[in-house]
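Selected chains only, in their assembly positions.
Chains: A and B, in written order; residue numbering restarts at 1 for each.
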Amino acid sequence: MLCFLLGVIAGVVRSDLEIPEAVARALALYLIFAIGFKGGVEVARNGELGPLLPLLLVAAGLSLVLPLPAYALLRVLTRVSRTDAGAIAAHYGSVSIVTYVAATNFLQSHGIAYEGFMTAVVAVMETPAILTGLLLARAGERSGIDARKRRELIHEILANGSVVLLLGSFLIGSVTGSEGLERLAPVVVSGFPGLLCFFLLDMGLLVARRFAGFRTMGLGLVVFGLLMPLVGASVGLLAGTLLGLSRGGVALLATLAGSASYIAVPAAMRLALPRANPSLSLSLALGITFPFNLVIGIPLYGAAAGWLAG
Amino acid sequence: METHRRKRLEIVVEKRRAPAILEYLDQEPAITGWTMLPCIGGRGHTGTRLPEGATDVLDTVLILVVTSEEVARRTMAAVLELLEEFVGVVLMSDVEVARPSHF
């Protein structure tokens, strides 16, 4: 957290501090692997997969449905094109893995337990939103999507790197269980807070750089970027409580619903909606919603989950 | 050194779009090769792109193709069609090569 702040400050004073791109991307893969693997081990240990199937269905449903209020809000609050509104809506239906990681970190440091299989939920929520966002955007376009493009898009959705890595490491974790954890613990457990800190430092730099673009963005978009996570999280809180998740689980589901993707969805949008402006959605997801969730959202959702549980 | 005239195409395109372009180049028998260079930023209609650690969706590459004028013009048209609404520019210029059979 303080690392994130340091990054933001360094970015704001326009320091030449810069984490090499290759290393930042490797750190992101590391975080995904670690979170997936530990989730898998947790599942192997407890084995209580009871509420998993309904949870996964609900999670996929959330991802499919959340772009709708996002699109509506965008059309009301801003003047972006339908294409851009659809693309942005897809980002908000999907999830941010780093926000999720920060939330698990928050829960752990406050001693709040959560279901190990939540990681599977992350994977399930990443891509359905792309479909809804696409339909919304296409509603405003003449041309249909041809067969070749559809194939490319489905491939992109299913074979997206972060989804494959997350699910893959989850499976590895659930196969190797405690034994595997013991071997990998020095890297995926002990190393985690330190490496997360470096990653958040880089995220802070990025966020600060994106700040610069806000002056040209218009107030409406900024309001959307702050409002939509609250909308999403409320739905997530409700769904989690109805599903009977633990307090930690409810907080995580709210965090996921309230977060916006900036890895998997942008990639798919470049294929499916090349006319949508990628800088716009990245600025929103990375520059506004991500820091909002990190600083205000996560503690808020945690408290709300406690209140609902209690 | 005696040289022969060819055309040089330069295609700036999103990294994630590059495979589609390369696939086209590879299936065109008259094109004997290409070279791909990384970009670390750019500006065009779709705004400014600077490298960032969080995602590679904004990354672009430059693909260089040396070929005959006729093939170059044909390829330029085909690539522009492949790009359609996608981000990218295609440049053509003169170039001389020493080993004509190579291009």
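The rule is short, and it goes like this: a contact is a pair of C-beta atoms (placed from the backbone, for glycine too) under 8 Å apart; a residue touches a chain by one contact, two chains touch by 3 or more.
Given the structure is predicted, the values throughout are model-derived calculations rather than measurements.
A.B. asks: Each kind of chain is drawn once; how many of each are in the full complex?
C.D. replies: The structure file's complex resolves to the formula A x3, B x3.
Operating definition for what follows: only the chains that are shown with their structure count from here on.
A.B. asks: Help me check something: in the complex, which residues belonging to chain A touch chain B?
C.D. replies: My answer: residues 19, 21, 23-25, 27-28, 202-203, 206, 209, 262-263, 266-267, 269-271, 274-275, 277-279, 282, 286.
A.B. asks: What residues of chain B sit close enough to touch chain A in their complex?
C.D. replies: Residues 14, 16-17, 46-58, 84-87.
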